[in-house]
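One chain of protein is taken out of this complex; the other chains stay put.
Now for subunit A:
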């Protein structure tokens, strides 16, 4: 076994035990840098990469790094939907990881304990057989969601994360919102509003449809998280520049000014 330097900006904690969740997680990472997409962009073929990674790759070879179809920097487009999905996934990820860990802990506890001592915890894990492999997390969560919806709005339950009593119907949103009681109030309000609006949606009222998106309220405003709004560096035509001008431009960007003309051009491009 090799010890890897742990200190190096390895921002995401350990991976999911569940293979499917691990695959979903990896599908939101750039095939070039293997980190979560940073300003996801794609070219004509549709394969998506970080803006910086794709641009750097296209500057060396004008083809898609995955399918090798011809691709040009000018045809790069933002993948807005994927960025939204990524933000939501990163919010849900911690919850899923915690649930996965709880699951594993519960499973090992239950193996040790006798059936009679199973009290509060097993109550909150409705209908869970005594030992359950970690791979069924998703199924179990669905079950839990179903059962909370069946019970009335006012049933209180203990949150597995913050141990506070929370209205059972909104426990999932409560955890997603980082166990913030302020959030809970909003969620309750939203869900009530949503119910009213959903009924009007089913009553074919088009105007209600637009308002009935309470879940998206938890998404941070786009401006904060979207690197795509950064101003694009101006790209000049290098061929009409003299070496002296090129050096000056490199200096302005804080880049080294030595080497051949071609090297300086490509350095400034990046």
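Note that contacts are C-beta pairs under 8 Å (C-beta built on N, C-alpha and C of every residue); 3 or more make two chains touch, one makes a residue touch a chain; residues count from 1.
Throughout what follows, contacts and distances are computed from a predicted model.
K.L.:
Considering the UniProt annotation of the chain absent from this complex, which name among "E2 ubiquitin-conjugating enzyme", "Prefoldin subunit 6", "glyoxylate reductase (NADP(+))" or "Hsp70 protein that interacts with Zuo1p" applies?
P.N.:
Of "E2 ubiquitin-conjugating enzyme", "Prefoldin subunit 6", "glyoxylate reductase (NADP(+))" or "Hsp70 protein that interacts with Zuo1p", the absent chain's UniProt record names it "E2 ubiquitin-conjugating enzyme".
K.L.:
From the list A:43, A:57, A:106 or A:157, pick the residue that touches the absent chain.
P.N.:
The missing chain is touched by A:57.
K.L.:
Touching the absent chain in the whole complex: find that residue among A:17, A:32, A:45 or A:241.
P.N.:
If we include the chain that is not displayed, A:32 is the one touching it.
K.L.:
When the complex is taken as a whole, what residues of subunit A touch the one chain not shown?
P.N.:
Where subunit A meets the chain not shown: residues 1-2, 4-5, 8-10, 31-35, 53, 56-57, 60-61, 63, 65-66, 68.
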